[in-house]
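All protein chains of the complex are present and in place, except for one that has been dropped.
Think of it as A and B in the order they're written, each chain with its own count starting at 1.
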Amino acid sequence: MGNQGLLQHLANGISLGSLYALIAIGYTMVYGILRLINFAHGDIFMLGIYITYYGVLFTSIPWWIVFIFASVFTGLIGLLLEKVAYRPLRESPRITILISAIGASFFLQNFGIVVFGGRPKAFPIPNVFNRVVKLGGVSISMITFVIPLVTLLLLLGLTYFITKTKTGMAMRALSKDYETASLMGIDINRIISITFFIGSFLAAVGGIMWGIRYPQLMPLMGVMPGLKCFIAAVIGGIGNITGAVLGGFILGLGEIMLVALLPKLTGYRDAFAFILLIVILLIKPTGLMGEKITEKV
Amino acid sequence: MKENNRFKNSLIMLIVTIAVLFVLNRVLDDYKLRILNLCGIYITLGLSMNLINGFTGLFSLGHAGFMAIGAYTVAILTMPVHMKEMNFFMKPIVPFLANIEWSFFPALMMGGILAGLFGFLIGAPVLRLTDDYLAIATLGFAEIIRVVFTNTQSITNGALGLKGIPASTNVWWSWGVAIITVLFMVFLMEGSYGKAFNAIREDEIAAQSMGINLFTHKVMSFTFGSFLAGIGGGLLAALLGTIDPNMFRIVLTFNILLIVVLGGLGSIKGSVVSAILVTIAMEALRFLDESINLGFVELKGIAGMRMVVFSLILMGVVIFRREGLLKEN
Partner (left out) sequence: MLKIENMTMRFGGVVAANKFNADIEKGQIVGLIGPNGAGKTTIFNVITGVYRPTEGKIIFNPSKLQQDITRLRPDEIAKLGICRTFQNIRLFKELSVLDNVFIGNHLRIESNIFSSVLKLPKYRKEEKKMLDKSLYLLDKVGLKDEIDSKAHSLPYGMQRRLEIARALATEPQLLLLDEPAAGMNPQETRELMDFIREIKDEFDLTIFLIEHHMEVVMGICEEILVLDHGSLIAQGDPETIQTDSKVIEAYLGVE
């Protein structure tokens, strides 16, 4: 493989990594506060894509406005999901709320099959993204550039939000020490709703770009990316946003490079994430950037 | 006295069950017999998951993987040599498996043992993790197994799957195993080890402070659970006659989880009843997915509707009635 090939793979890896990072943030933020794997997060991602699909195809609204509305709308669905499936169980044992999360995930998948149909659909890609850019003899599609750029902008926005705004700081306080923060007069329900909104919003943005990149839509398309992005969050150290981004990139680049360098193992691509997860959990269970939590006795 | 009474009651139950099975085995048509078999198999599977998740409090989502191991072991070991040749037309089967043809019982045991062995091996690393990490790691292992089975064409025939597995599972096999599993669970949970499993579920730190080695006990529970899951998978393969890697997706684990949660985590009786109900309901609600013609009017089914209903039931149960639908009081 020449330099050009390598450059091509690197670009692909970075754009896949960016998508993983965007979805992983949602997992990590929710986990940071509620200590819950939101199993339905991948299905929220799927809903985001379908909502955009219908918005673009069946309205005459310009695509970029549809993109924004669809993302916000998906964010609201995430918020609703928490209210219905998780909030009633907040004081219950962890296993119960995990089961509810799995139930929610299967509900959304099958709801997808019922409403959108089981057959694959083709995502309507706006023409801008189909343009090909030549860079040092390598042709790279526009979307490969757009993805990391959008991700970067969203990350900057998110960083500003959680470090500079009052809500963001409350969010951090809540994930550092849930009990104390709740005694300090923080409106927990509001913060959790906002967390779910942001996580789902980012998943939708990731989903739309995913749709442009891999334009085949299916109701079960959220399962694998969902699991992988949770793994990305764990690799980075769950609860830690920077860690989730790092984990997303490690996973995205790793997958692309595995296929590029060892084409024989292409069939094992989906297993790669899980193997990486298990290795990380064995070496450093708290992930690359996670902190150790000791239970109070 | 109490002990004696219980023994008598159990014996009566057993005889009644066998009598009912005997009658059903005679009168039911093939389709209904298949469902009866499925009920028995799902009892075993539900109990095997309840052992791990309900009685020991570990949150494992690896069941589909263990079942796949059991199913493939039984399929490959029992399939006649000429059938193997027909199946493996894309890529020949590895020589050491090509010419063996075991009878059902040893093959089924081997399926359970391999699944149990695998559970034991992965248990060692993953059982050190706490609940949600454990869930995702076991889910991961199940997916790895599926991916590996899809790719090892010369052993599993890859994505094409295996067809023509001898249909050895009958009512006596599926229910026989189910009855033995029930007895196993009752005896295990009455004993000191079963109670130690319960203690771990209730409070790990207290259990450990009372001298219970968390790790060895979790591994024991996990290994037994995966053994039984392997047996269940093997029975399923020999019932359906056809298997492929995609059968063993997460949705299969979900179905069993549904049984366990509906019956109540940590309830043997609950799992048995709920396995039967869920299996029958899954079949009975098929009309939600498929169109049926009532002669004068055709009802349009919608694919996926059945699972929508089941996932709503699952969420409803955990939100409104955590102890399960079937548990008393």
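Side notes on the structure shown:
Assume a residue touches a chain if its C-beta (ideal position, glycine included) is under 8 Å from a C-beta of that chain, and two chains touch if they have at least 3 such contacts.
Since this is a predicted model, take the numbers as computed values, not measurements.
Only one of the listed residues, B:121, B:167 or B:210, touches the absent chain: B:210. Only one residue in the set B:162, B:188 or B:288 touches the chain that does not appear here, and it is B:188.
Touch with the chain that is not drawn comes from one residue among B:21, B:93 or B:220, which is B:220. For chain B, the residues in touch with the chain missing from this view are 184, 187-188, 191-196, 198-199, 202-203, 205-214, 220.
Basically, only the chains that are shown with their structure count from here on.
Rounded to a whole number, the gap between the C-alpha centres of chain A and chain B is 32 angstrom.
Taken together, the chain B residues at the contact with chain A in this complex read 53, 57, 59, 61, 125-126, 128-129, 131-133, 135-137, 139-141, 143-144, 147-148, 150-151, 205, 250-251, 254, 257, 261, 265, 302-308, 310-312, 314-315, 318-319, 322. The part of chain A that touches chain B in the complex is made up of residues 35-37, 85, 88-89, 92, 94-100, 102-104, 106-107, 109-114, 117-118, 219, 223, 227, 230-231, 234, 267-268, 270-271, 273-275, 277-278, 281-282, 285, 295, 297.
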